[in-house]
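All protein chains of the complex are present and in place, except for one that has been dropped.
Moving on to chain A:
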Amino acid sequence: MKATAWKIAIAAGLMAGVATGAIAQQKNVTIGVSIPAATHGWTGGAVYHAQETAKELEKAHPGLKVIVKTSPDGASQANALDDLTAQKIDALVVLPFNSDELTNPVREVKKKGVLITVIDRGLKDPTIQDIYVAGDNPGFGRIAGKYFADTLKQGNIVVLRGIPTVLDDERVTNFEKAIEGSGVKIIDKQYANWNRDDAFKVMQDFLSKHPKIDAVWAADDDMALGVLEAIRQAKREDIKFVVGGAGMKEMVKRVMDGDKMIPVNVTYPPALVATAMHVTAASFYTNAPMRGTFVLNAQLITKDNAKDHYFPNSPF
């Protein structure tokens, strides 16, 4: 009788433990997170979300240790991976600088029996990763394109491209596909390197060159800010709206406030680092299967859902 009572008490304790996460005390897990250092807005956001999530996860699962390491370039990221392995990690969450340089270093970590989660930029050999979390670049272009086709229906637009990369190409070709067949026509496009100053210059020149522009796809929030300043200086009234992208907090705020020039934004959230960390932690602390590929949809941020995408404390 007494023994049964004890069993019940233990069971109850365990149940309570599940609820508060105290059960995790029996399970010590170390997760290493390796991401690029904050060298521009988006990676700045990624670092912010990684650090916030590390705190959250450690609080939710006692016994879990999350080590976040940032690296300024590919070579130092390879060194950081060595350091992390030396600290006996059970899982590695990595946002690789580039696919070529980091495939082998990550494979070495894998050989030690570590669970590998890869974010955003894939490795050369996809068999290395156990979990893959990525943003949706083709979708990023497609959703923006669809918005132009649906809202503008008819008109001439200009496009500002980022830095010549596969990523930029995927976005732009899918944007072009999405407006195909509609009355929306791209009359000019030019690289502006995801840079505010370059976007300002390119837009000034577009404004001198084309007497009538109906809308602008700036494809990035930094570039959108440069574009807006150029339009304001030229005092042009013909441009109906500018669409940026990536969900910078200042721009999401303007969407939220109903700014006519910034009706929408398209997400490519740096918080996907947080998703990857949660999925990785869950694979240790739940029985739900977690291995596989997770593609986060690019979402259209409108006035109605903007508050879900607004993180006033993030640097991005």
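Everything below uses one rule, namely that a residue touches a chain if its C-beta (ideal position, glycine included) is under 8 Å from a C-beta of that chain, and two chains touch if they have at least 3 such contacts; residues count from 1.
In this text, contacts and distances are computed from a predicted model.
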Record-based protein name (UniProt) of the chain missing from this complex, from "LacI family transcriptional regulator", "Sarcosine oxidase subunit alpha", "Rieske family ferredoxin" or "Ribose transport system permease protein": "Ribose transport system permease protein"
Sole contact to the chain not displayed, among A:K153, A:K185, A:K209 or A:K303: A:K209
Residue among A:H61, A:R142 or A:R161 that touches the chain left out of view: A:R161
Full-complex contact with the absent chain, from A:N104, A:Q233 or A:N297: A:Q233
Residue, one of A:K69, A:R171, A:R196 or A:R254, that touches the chain absent here: A:R196
For chain A, the residues touching the chain missing from this view: 37-41, 43-45, 47-48, 161, 164, 189-191, 193-197, 200-202, 204-206, 208-209, 222, 225-226, 229, 233-234, 248, 250, 314-316
